[in-house]
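Only one protein chain is missing; all other protein chains are in place.
Naming follows writing order (A, B and C), and every chain is counted from residue 1.
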Amino acid sequence: MNKSENNTSWKEKLHEVIYEADTKEGKLFDVVLLIAIVASIILVMLESVKSFDDKYHNFLNISEWIITILFSIEYILRIISIKKPFKYIFSFYGVIDFLSTIPKYLSIIFVGSHHFAAFRALRLLRVFRILKLARYVGASNKLLLALKASKAKIAVFIFFIVIICIILGTIMYMIEGDEYGFTSIPRSVYWAIVTLTTVGFGDIAPQTPLGQLIASVIMILGYGIIAIPTGIVSSEMTKTTLDINTQTCPTCAAEKHKDKAKHCYNCGSKLN
Amino acid sequence: MNKSENNTSWKEKLHEVIYEADTKEGKLFDVVLLIAIVASIILVMLESVKSFDDKYHNFLNISEWIITILFSIEYILRIISIKKPFKYIFSFYGVIDFLSTIPKYLSIIFVGSHHFAAFRALRLLRVFRILKLARYVGASNKLLLALKASKAKIAVFIFFIVIICIILGTIMYMIEGDEYGFTSIPRSVYWAIVTLTTVGFGDIAPQTPLGQLIASVIMILGYGIIAIPTGIVSSEMTKTTLDINTQTCPTCAAEKHKDKAKHCYNCGSKLN
Amino acid sequence: MNKSENNTSWKEKLHEVIYEADTKEGKLFDVVLLIAIVASIILVMLESVKSFDDKYHNFLNISEWIITILFSIEYILRIISIKKPFKYIFSFYGVIDFLSTIPKYLSIIFVGSHHFAAFRALRLLRVFRILKLARYVGASNKLLLALKASKAKIAVFIFFIVIICIILGTIMYMIEGDEYGFTSIPRSVYWAIVTLTTVGFGDIAPQTPLGQLIASVIMILGYGIIAIPTGIVSSEMTKTTLDINTQTCPTCAAEKHKDKAKHCYNCGSKLN
Partner (left out) sequence: MNKSENNTSWKEKLHEVIYEADTKEGKLFDVVLLIAIVASIILVMLESVKSFDDKYHNFLNISEWIITILFSIEYILRIISIKKPFKYIFSFYGVIDFLSTIPKYLSIIFVGSHHFAAFRALRLLRVFRILKLARYVGASNKLLLALKASKAKIAVFIFFIVIICIILGTIMYMIEGDEYGFTSIPRSVYWAIVTLTTVGFGDIAPQTPLGQLIASVIMILGYGIIAIPTGIVSSEMTKTTLDINTQTCPTCAAEKHKDKAKHCYNCGSKLN
């Protein structure tokens, strides 16, 4: 019994250190983890630079193994210290934690086949370790609330953008044609998106006067309608700032009361 | 008489399925139509990719025929099931529905002339089928209301943009001239639009120091005045979101009541 | 005496037609002038397209003469029909009206020297005819008011942009140097402006890893601070929309009262 109690308290201590940041040890754990994540991302990036990988291959490989083992220990500790391990394993962070450690282990198994593209892709999964950082950003901040509130409007907006780009891309395909790089409708639609979003790579550019005229219309359109998502988010955030709440009047079901309203603006009955 | 009654009810049933989405059948009809529209757009796009068309020409042709016949049936059913067919035929959606089915049939008539550019253009009319999707977006949503409210201001804004681009384009034509790609005023104006809207293709770029100086001015101008359409739509949407009117409470003089308010949010007395 | 009266009334009639748009004739005059302005701009633009000018030189020349004479008549009539002609002649529109007619007449005088660049520039002055259109835009609309109100803030903003670009441009010149197109500081500053304003021509692009890192910082900076002019104009327009007035309290000189406030929010005394 004493042992079991001891065991429980040991687990609880571990839970506190890993899942919370109130204690000194909890904060230290978070700082070490943060450094490990950032270091591992830099390693993945440097490994992809051929000239660097040729020179420091051993250093990169050893560092990667150290970090992988560190993350594996973290993963196992997280499973041990939680009461419902499966809830963690199949949660968003659990999946990310698993995916960010497994590719390095697979590299021993597939050691002879390291030149397969499919395997290279697997190794790059390690870049998703960056999502572990999401733990350190308050999930309920106003910014995300404003975004969630305007989700439906933004979806309608993107839908319109895509429709406009398909139609304008098709028209440009008819006007410019093969000679000037508009070789197919998908490619022309791609160009229309590049232009409407004001990115403008310039790898494809209209050459005929009519094509340039329509391109001008697309650009002014894109320059103007960038105001729409901005307007949506701005007004949504202003609303959040001005404290309009989601209370509903118990008498007449009217909505959008001010945060401190005492009477319903619609029927005059008291709000609670 | 029984037959006629039966007929009417049959038409009514059809009307319900096609024009409404309340019943189970109505929803099913909408889903099938949505899939058909998206599939047909993808077909038009793939057909324009030469390498794909060469390989799967027959598959594309047959799929296109199936979808065209499907849309034709839909078109005929819509005419049959509505009381005033001509109102539908000459409505926005009626014209779109007609234009999106006819090109495939014309391809049989003009079968010998399939290499004419004019005919290719006709076939591409099928891309407008995408506008059928507009049926599924609430036409009276707040986004469009805000846009309509700021229509006049946006027109004035675009008008100013065009004037600025014509003047700056002409100045750049004088400064840079033929050697650096500014071969004519329309081309220079096109470049000014590309630059002011922050698209920046880079197919034409100023090379002289003076030209680069003026280009810098255009860019900072464009970067600054993008704020104007955004400001217009933002303030318009904030107004719409807050539903604020200019009424004053006759009892306590409180202001900024909501548009539909019947009672003062402050003292609870009736508003008129 | 009768004649003088007749004369006056004739001048008054003319004034009404030219300077006002209330009567039928006044509206007709405006429409004709509008068409002439747009036509003259198109003529200037087409003239600069060599292939077009070679083909239709005579047509362009004659059309230009017709429009120039039309504008000359308008200019003379405006001088005759106004009471204080010099006030008009030296007004903004008077100068524009003069500059837009004179270049064509000068082309006869300098007929032998039509290949001088200086003269070509003079001829292009005709493009400023487009500013005549400004007459038809209400000068006192809310848009311009909001812009005027935020003028000082926008100036500070542009000042900061220029300082940032000079510093970042100099740093890029040190890092990238001659080999990669950053041949001098002014050119590097030009590149920094191109990048910060998100235009991105791509004629100059960083090639060294460090240069690309700093370019990334510039781009994210530019992407982020575009919010500043937008925020300025948005809040200024929201203020205009929400009807905050410029009334000052007669008792304590407090400002920014709501449009319908009856008591000063500061000292509680009545506002008038």
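Note that in this section a contact is a pair of C-beta atoms (placed from the backbone, for glycine too) under 8 Å apart; a residue touches a chain by one contact, two chains touch by 3 or more.
Since this is a predicted model, take the numbers as computed values, not measurements.
**Q** Please identify which residue in B:T68, B:S150 or B:S234 touches the non-displayed chain.
**A** B:S234
**Q** If the hidden chain were put back, which of A:V31, A:M45 or A:A152 would touch it?
**A** A:M45
**Q** For the full complex, which residue in A:I18, A:A146 or A:I214 touches the chain that was left out?
**A** Answering carefully, the residue with contact to the hidden chain is A:A146.
**Q** Could I get the residues of chain B that touch the absent chain, sorted low to high?
**A** Output for chain B: 198-202, 230, 234, 238, 252-254, 256, 266-267.
**Q** Could I get the residues of chain C that touch the absent chain, sorted low to high?
**A** These residues of chain C touch the chain that is not shown: 153, 156-157, 159, 163, 166-167, 170, 173-174, 183-186, 189, 195, 198-202, 205, 209, 212-213, 215-216, 219-220, 222-224, 226-228, 230-232, 234-236, 238-239, 242, 244, 254, 256-258, 261, 263-268.
**Q** By the contact criterion defined above, which parts of chain A meet the unshown chain? Give residue numbers in ascending order.
**A** Contacting residues on chain A, toward the hidden partner: 41, 44-50, 120-121, 124, 127-128, 130-131, 133-134, 137, 141-143, 146-147, 154, 157-158, 161-162, 186-187, 189-190, 193-194, 196-203, 222, 226, 229-234, 236-238, 240-243, 258-262.
The criterion applied here is as follows: only the chains that are shown with their structure count from here on.
**Q** Suppose you list every residue number at the chain B-chain C interface; are over half of them used by both chains (same) or under half (different)?
**A** Mostly different residues form this interface, as fewer than half of the numbers used are common to both chains.
**Q** How many angstrom lie between the CA centroids of chain A and chain C, rounded to a whole number?
**A** Chain A and chain C have C-alpha centres separated by 42 Å.
**Q** What are the residue numbers in chain B that touch two or more other chains?
**A** In chain B, residues 157, 186, 189, 198-202, 222, 226, 230-232, 234, 236, 238 touch at least two other chains, as defined above.
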